[in-house]
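First the structure, in the form of structure tokens, and then the observations on it.
Every protein chain but one is kept in place in this view of the complex.
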Amino acid sequence: MTAVAVSETEYVRRPLGGRLRISSAWLGAAPFLLYTGLFLFLPTVLVAVGAFSGPHGPTLANLAQLSRPYVVSAFLNSLVLSAVSASVGAVVGSVLAYAVATGSPDGILRRLVTAFCGVLSQFGGVTLAFAFIATIGTEGFIVIWLQQHGIRFYPNGVWLFSLTGLTLIYTYFEIPLMVIVFMPALDGIRPQWREATETLGGGTWHYWRHVAGPLLMPAFLGAWLLLFANAFSAYATAAALLDIGGVIVPLQISRALSSEVGLDQANFAAALALGMVVIVAIITLLYARLQRRSARWLPR
Amino acid sequence: MNRRRHRRLAAFKAVVYVVLGLFFLLPIAAMVEFATRGVGISSPRTLTAFTSIGSDPELVDAITASLELAVITSLGMLALLLPTMIWIRLRVPQMVRPVELVCLTPLTIPAIVLVVGFAPIYNWIEINVSDSILMLALAYLVLVLPYCYRALDAGLSAVDIRTLSEAARSLGASWATVMWRIIVPNMSSAVSNACLLCVAVVLGEFTVANLLNFENLQVAISILGTGNASVSIALAVVSLVFVFFFLLLLSFLGRALSRRRGGAARA
Partner (left out) sequence: MGALDARPIGASWGGSRSAAEVRLEGLRRVYGSTTALDGLDITIHAGELVALLGPSGCGKTTALRLVAGLEDADGGRVVIDGRDVTHLPTSRRDSGMVFQAYSLFPHMTARENVAFGLRMRKVGVAERRQRAGEMLELVGLSTQADRYAHQLSGGQQQRVALARALAIRPSVLLLDEPLSALDARVRSQLRDEIRRVQREVGITTLFVTHDQEEALAIADRVGVMRAGRLEQLGPPTSIYSQPATPFVAEFVGLTNRLAGVVTGGAVDVRGIRLPLIATDTPDGPAVALVRPEAVSLAPALDGFNGPLSGTVIAVSFLGAVSRLTIDLGDTTVLVQVPTAEAAAHPGGSRVRIALRLDPVLITREGAQGRG
């Protein structure tokens, strides 16, 4: 994240402007505050309220349902899926980003990769599930091609439609996302640092271990968190890929939302959603603690 | 650079590009392959799946709706975010941090969670305002907020808006003129980046539309997938290619614009 350099002196504390001036200045931000209030905070509040509401007023029953085994396993599945795909995505993505960043900054290759990553990081969803089904589904062309050469792609049963498959597919949009998020950090690495390391007697390993690694760590952790949240909330791919509902939390929410049983289920969905927010909050807190340690040196 | 290191780096890059290129291109190639398959394994390749996209009225509606949503969301985002960001930087700098925090919140609140909160709001909108699919733009604005904030923020920090605005103000320009005639033209590539992300997000959006029972492009692809897989995949390919070239075009456009301006400034 780029730090915004703004001095907090002028404009705000003008002796003549007085109170009226300040309030008119605040008015400029009103449309934004109004909109985010209605479409960001109100929904969040509705979720929180919904989680504690039942047909007969306030209740903890919705939250109590979260302890059911299938809900717990959905949460665990979601956590593992997100952590693994975020980690793989972060590592592979930073390698790709490094390859791109060491090339010409205005080159065609960089433009292509960046545009490509822009599409793929957002175009996860349904498209992606189909793409993988067409590639390594039971009738996918790699599977068929290998079959024609006498090789079975799935010697131990098809895993594409399981969590394993989902993890693989998630890396497909996590890697490009990592490239986009991590590239600015790599661009900020100065060649002098490597050269200084070398003149001081350090080799490639020392450079990565003592200089580039620690320098990139805050950005890497931040990007990992983003990737985690991204995978954690991903829904479309799973919905298109998995026939059985409820394997991961977003699917459970979707099932609860579209169930015809009524308000109870809507409140259960809210409880699930609240659970997700809490988990993301916990991960964010852990991240903030790690970040404090890894980014002590950052100007603030 | 050292020659030995140069060679090593080139080899490393070649490996990375080939391996990841395969990983990323194979599924797309597979989609093309699948969408052009004939009825039997040995029957010739056919483009019927692609040509029949236009003949399904429901599909055309979904595509139109998604494109309209992309445009509306982009415009809405620019109208909402850009003036606010410029304004607070110029007039209420102590709000820069809070606004940033608000804009980045949707990254940590999963879209599926927001949908749960959106549901009652959209119930109300449907009854009292309109049941048009274009109402989705209101929700999409939240989804694109973090991406667009980042893009615009990068642009704003590259321009010295304070000096620019002070210069313009001292020449008698109004705040509106400062914003639209002075600052925005100086950050055109950031604006085009933000729009680009906006379009990519909206055209790829599935979660909110599906759970609020609207049929946009992705929902249509998904529904079609269960019935006519090859048309559905053909459509997916087309939309992928479309957005890819759109992004590429915008990135070149952005560069051309900033080039021209840079050249003029130097002259």
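Letters are used for the chains, namely A and B, taken in the order the chains are written, and counting of residues starts over at 1 for each.
Just so we're on the same page, contacts are C-beta pairs under 8 Å (C-beta built on N, C-alpha and C of every residue); 3 or more make two chains touch, one makes a residue touch a chain.
Everything numeric in this text was worked out from a predicted model, so none of it was measured.
Under the touch definition stated at the start, the shown chains contacted by the missing one in the entire complex are A, B.
In the complete complex, the hidden chain is touched by one of A:Leu38, A:Val80, A:Ile108 or A:Ala196, namely A:Ala196. Contact with the chain not shown here comes from a single listed residue; of A:Leu160, A:Leu215, A:Ala236 or A:Ala256, that residue is A:Leu215. Interface with the hidden chain, as seen from chain A, comprises residues 190, 192-193, 195-203, 206, 210-211, 214-215, 297, 299. Touching the omitted chain from chain B are residues 1-4.
Rule of thumb we're sticking to: only the chains that are shown with their structure count from here on.
Remark: chain A and chain B have CA centroids separated by 16 Å (rounded to whole angstrom). On the side of chain A, the complex with chain B involves touching residues 1-2, 4-8, 11-12, 22, 25-26, 28-29, 31-32, 35-36, 38-40, 42-47, 50, 92, 95-96, 99, 102-103, 106, 111-112, 114-116, 118-128, 130-132, 134-135, 140-142, 172, 175-176, 184, 204, 226, 229-230, 232-233, 235-236, 239-240, 249-250, 253-254, 257-258, 266, 269-270, 272-274, 276-277, 280-281, 284. Only residues 5, 9, 12-13, 16-17, 20, 23-24, 26-31, 33-34, 80-81, 83-84, 87-96, 99-100, 102, 105-121, 138-139, 141-142, 145, 150, 153-154, 156-157, 196-197, 200-201, 203-207, 210-211, 218, 221-222, 225, 229, 232-233, 236, 239-240, 243-244, 247-248, 251-252, 255 of chain B touch chain A when the two sit together in their complex.
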